[in-house]
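With one protein chain removed, the remaining protein chains of the complex are shown where they sit.
Moving on to chain A:
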Amino acid sequence: MAFLVHDARHLERPTRPIGGDERARAGRRLWRVDLLQAAAVASVAIAVALFLAEGGATRFGDPGAALTSLGIIAGLAATDLVLVMLLLAARVPLIERAVGHDAAMAFHGRLGKPVLYLLLAHGVLLLAGYAIADGIDVWAEAVAIWNLPDLPLAILGFALFLAVVVSSLVAVRRKFRYEVWHVIHLLVYVAVLAALPHQFSVGGLFVVGTWQWAYWLVITFGTFAAVIGWRVVAPLVASLRHGLVVERIDPVGDPRDGVVSVTMRGRRLAALRATGGQFFIWRFLSAGQWWQAHPYSLSAAPRGDRLRITVRALGDGSASLGGIRPGTRVALEGPYGIFSEASRSRRRLTLVAAGIGVTPIRSLLESATFRPGEATVVLRTQGPAEGWLLDEVRELCHQRGATLITVPGGRGRGWLTPSAERQGLHLLALAPAVADSDLYVCGPRGWAEGVISEARAAGLAPEQIHHERFDW
């Protein structure tokens, strides 16, 4: 069953004086996405091209040389991709605003295994190439290369990289606490630094003054500067500048659910330029909490000097958030995400959330641009009239002229409830205009995938579908 809590469909006017705003903006954003992707691929090509420029065909003169060259190319491609991975995780504003945090991190994750294979190929091909050139068997060569300078260090780097990738495989990752996994993940910086010396001492590739040397110098130092700048300096500066403190903590709904809204107060928050639907990475600076960082979406659009999040007891951190008090200082990193106006591509809006996924939907509803009748909100809730922040969402729908539908009950086989499924309800039935709207989906991963596949089937283009993940 689904309940039409507030009906604003009749308010929609057939046309709007200024049309195409969202489409033009989406067009510009997609250009940036495409150019960034092309740049990532081209950077690998440039790395290979600069290698080929030093030697050309002579690099492939005999089998030994050819294998050695291929091995070097694999190593260069792997190094370049590692830097791309670091940049994707560096919270570079250009990337965050165009691609979005989720998509950037998903791409980052997909590169891990290919890089590992390239590094393996690098080792195997060079070993084979050297063995053929030296006219000895692979085992003797394997012993011989230990005498190369910095090679043990490079092998240590590879082992660390292997540990990072393995710890990030979904099956393995679940076994770790977030913080443990994160510490393992930070080893990647050690891995890159350990691998660096052999690129200069063994390969002799980066002869001072050559184009190749200049290129690697720029991308390596550029990447490390980006990581330090945007992951360390910028958050520190923002935290000090805005001096955020917890102002009040209010329980939401049934106290047994452990859902609370945390309102924080700070200075000059407008400078953050945060909007509804975005998230920050928060660190509550109290005794047992400071070492945990939590990504939480704003549950209300920033207003004046206040930011608000709404949090359910998920994971260790959220459960003990109840322990924080008014006055607790808060460090923040962000705003991140394009689950916001930044990714709009149509004038209509469809917002779909399940459970606590309502939080960014609630703040997005507040700050999104739409005219009465152009927005539909579908919420999976506990009861027809009870759900987290449901009162606030209902109030906003009244004010702004958005249609609100609740689908109460447990989850069925799809993304709806069993009773709604029996009635044959689906996305298109709940939000008839969905095909020509921006769809924002927030909730557990499997559930969200259900909504998204239905949206695809209904004919939505990828740039119309916006998804925020809550699990890490």
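The criterion applied here is as follows: a contact is a pair of C-beta atoms (placed from the backbone, for glycine too) under 8 Å apart; a residue touches a chain by one contact, two chains touch by 3 or more; residues count from 1.
The criterion applied here is as follows: contacts and distances are computed from a predicted model.
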item: Among "Peptide/nickel transport system permease protein", "NADH-quinone oxidoreductase, f subunit", "GTP 3',8-cyclase" or "FMN-binding protein", the UniProt name of the subunit that does not appear here; value: "FMN-binding protein"
item: Contact partner of the left-out chain, one of A:P114, A:P149 or A:G288; value: A:P149
item: Touching residue (missing chain; options A:L4, A:A53 or A:V183); value: A:A53
item: Chain A residues touching the omitted chain (full complex); value: 30, 33-35, 37-42, 44-46, 48-59, 61-62, 64-65, 130, 132-135, 144, 147-151, 198, 200-204, 207, 462
